[in-house]
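Before any comments, here is the structure.
Every protein chain of the complex appears in place save one, which is left out.
Labels A and B are assigned to the chains in the order they are written; within every chain, residues are numbered from 1.
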Amino acid sequence: MQVLRLILSPLAALVIGILFLGLSRKFMARIQWRYGPPLYQPLIDILRLFTQRSVSHGVVFDLGIILTLAASFVIVLFLPFGGLCPMSGSGGLLVVLYMMLLAPLGMALTAGESANPNSSIGISRWFILALGYEVPLLLVLLAVMTRYDTISLVEIVAAQRSHTSSIATFPLVLSGVAYLLIMPAVMGLRPFEVVQAPQEISSGPMAELGGRYLAMATVQHALSMFIGISLFVNLLWGGASNPLVFLLKMLVMFALVLWVNAAFPRLRIDQAIRFLWRWPTFVAFVGLLLVVVIGD
Amino acid sequence: MDRNQLIKWIEAPAKMAHKYSLHAVYFCTGCGIIEIPPAITARWDAERFGVLPAATPRHANLFLITGYVSLKTLRAIIRTYEQMPEPKYSVGFGSCPINGGMYWDSYNTIKHLDRYIPIDGWIAGCMPRPEAIFVAVTHLWTLIEKDMADGYKRYRVHYSEYRANQERILGALEWPPLFPKE
Partner (left out) sequence: MNLNILLMIAVGGSVVTYLLSSISERIRDAFAILVTLAVAVAVAMLYGRTSEVTLWAGFLGNPLLLRIGPISWLFAMTVSAIGCLSVVFSLKYMRGRERNGFYYAMLLLVQAAMLGVTLSGDLLSLFIFWEIMSWSTFLLISFNGGTALAAGMKYFVMSITGSLAMLVGVVFVLVSFNTLEISTVAFALSSAPPGYLWAVFLLFGLAFAVKSAIWPFHPWLPPAHSEAPSPFSAVLSGVLIKMGFFGLLVLMYVLIGRNDFLSLGWEVLPLHTILGVIGAVTILLPTFIALLQTDAKRLLAWSTVAQAGYIILGISFGTALGLAGGMLHFLSHATFKALLFMVAGAVEYRTGGIRDLNSLGGLIKRMPVTFAAALVGACGLIGVPLTNGFVSKWLIYKTLILEGSPFLAFVALIGTWGTILYSYKFLHNIFLGQLPQNLTSVEPAPFSMRVPMVVLMAVVVLFGVLPGIPLTVIDEIGVTLGFSALDVAPWGIVSESGVVNMLNISTAVVVSVLVAWLIFWAGKSGERVDQADSYAAGAAVPEGRYQYSMHFCDPLRRMVTPWLTDRVDAFYMGLTVWFTDVSDGLRRFYTGYVGHYVMYVVLFLSALIFVELLWSPW
């Protein structure tokens, strides 16, 4: 049973992540008054990429991309998906936090080994952007952890199911608002799409990735979108008792993020940091302060 | 368009994937590049067919040479084509790559592009309208289906001739010969 859960959860994350990728392209197309590709288009892209024979720049080039995908899989194992959570007793939220910093590191090793300055610039932008959204994100996570006095995601979800969603309680509503403000940054969508920036730095860290490497990077992007939204739904929107309701909640959040993505241009990296360290940080900080002061 | 025929996906997934995921290197050669943005934006929507622009040659499998090819551009075209992963397809767009087109007597342009890189198909016109791009894409699908889009294989087999042509017109090239490698 445990083995089945260990396989099912990452598989579901993979399927849903790729569905999100296709959904984003269809959604954006419809907003732009055109038809857009079918929903399964990312699958076709990934399949095509797997059959192309591209280049590799070294051992670290290969290892880095494996590491970043593995990090995303590990996070998925620790995230509750509806009632499904394979690794429920092993440290929960802190492991997720730690693994979220491994994904850019793996990609950074690959990009560094690419010997291409576009990749290096892209990675420096990725780290800076991550530092930008981590400040409010950490404040939000700490507020939730302090409010429920636990670091286990399963317990947080259970606490919300017995009372009410965190975002509907004061003062965690402030943390929820802060998370909503930084969600596009966590997922790498506009206005914070500064890492890839195809027109500026030739897709940044992925400039030298082709074939199976690009396919794995695409899969990793899909998983990171899944993780960003799933974290929000689990921590602040009550999780769900069965996977279908969870999926529905994720779709609602995803639609919200896509609307923002469609409406905004891309910010520069210093504009992005200035925004992320201003209002979302302030709101999240006030939220944490109130949680500590008000107590239980 | 047989994208929804599951049987074909099971029989030849690689071929079908290449047909319906043609990412073109966003390489802007000459005048013809002005026809690409309308093709990929809302009015003619090439993304329906899986055609998207790619930022670097490493991500792409389609190369559209969209206009006249000067000597400087030829250097970049050869480098870009060689950096694309295989299998890859190249399409000459407009009359200039076919036979020199409007610049048939210019000292600075290439008249027959397929002496320097292999071309899988041509689109005639000066400039062809975006609908012509779609016709070309559907023809390319047929070629891929019939295994006739083998420009990259020809490049590998006849590389010495291609390289000799390139060096004759461009002088010494800064990158070493691509084949034989392994």
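Methods note: a contact is a pair of C-beta atoms (placed from the backbone, for glycine too) under 8 Å apart; a residue touches a chain by one contact, two chains touch by 3 or more.
Since the structure is predicted, the reported quantities are computational estimates derived from the model, not experimental observations.
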Residue among A:Ile151, A:Val173 or A:Val286 that touches the chain left out of view: A:Ile151
Sole contact to the chain not displayed, among A:Ile44, A:Val157, A:Leu172 or A:Met216: A:Met216
Hidden partner chain, touching residue among A:Leu43, A:Cys85 or A:Leu109: A:Leu109
Listed residues B:Ala46, B:Ile77, B:Ile110 or B:Ile123, member touching the removed chain: B:Ile77
Among A:Ala29, A:Leu139, A:Val157 or A:Ala178, the residue in touch with the chain that has been omitted: A:Leu139
For chain B, residues in touch with the removed chain: 27, 56-58, 75-77, 79-80, 83, 174-175, 181-182
Contacts of chain A with the absent chain, listed as residue ranges: 6, 10, 49-58, 60, 62, 65-67, 69-71, 73-74, 77-78, 87, 89-92, 94-95, 97-99, 101-102, 104-105, 108-109, 112-118, 120-121, 123-125, 127-128, 130-131, 134-135, 138-139, 142-143, 145-146, 149-152, 202, 207-208, 210-213, 215-216, 219, 268-270, 273-274, 288, 291-292
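Keep in mind that, in the parts below, only the chains that are shown with their structure count from here on.
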Distance from chain B to chain A - Cα centre to Cα centre, in angstrom: 36
Residue ranges of chain B touching chain A (in the complex, touch as defined): 3, 13-14, 16-18, 20-21, 23, 41-43, 45, 47-50, 55-56, 58-59, 61, 85-87
Complex contacts: residues of chain A adjacent to chain B: 25, 29, 32-38, 41, 44-45, 47-48, 51-55, 198-199, 202-203, 206-211, 214
